[in-house]
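What you see is the complex with one protein chain gone and the rest in place.
So, chain A:
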Amino acid sequence: MFHIYCPHCCEYREEEEFHVAGQAHIARPLDPDACTDKEWGEFMYFRANPRGIHHELWVHGAGCRKYFNVTRDTQTYEIKEVYKVGEKPSVVADDVK
C-alpha cells in the first residue's frame, strides 16, 4: 500500500482514498478545430509509458476530491514527490533534464 501525501489536506493518507487519473501535464490544444486528426488523436489517446520517472495525475477521491500531481518511479513504485496542479516537478527523468 502507498502512503500518499495530499498537498491539499496536508497529510499522508492510505492509498485506498486515492485514484490515479493518468499522465500529468497533458495540455489540451487551445484550438481543437485547428487540429489535424493526428494531433487530436495524439492528445486524446496517446500516453507515455516510461520505465522510471513518470509524472501522474492523482485525485484524493475519498478525501478532499482535489487533483494533484505525483512523480513516481514506475520500476520501484517509489513516490519521488507530490506537487499541486500548476506547479513544476523538481524531480525529472535524466533524458528530459
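Convention: a contact is a pair of C-beta atoms (placed from the backbone, for glycine too) under 8 Å apart; a residue touches a chain by one contact, two chains touch by 3 or more; residues count from 1.
Convention: contacts and distances are computed from a predicted model.
> Which choice in "ABC transporter ATP-binding protein", "Sarcosine oxidase subunit gamma", "Ferredoxin-NADP reductase" or "Autoinducer 2 import system permease protein LsrD" gives the name that UniProt lists for the one chain left out?
Its record in UniProt gives the absent chain the protein name "Sarcosine oxidase subunit gamma".
> Which residue among A:His8, A:His25 or A:Arg47 touches the omitted chain?
A:His8
> For the chain that got dropped from the picture, name the residues of chain A it touches.
8-11, 13-14, 16-17, 62-66
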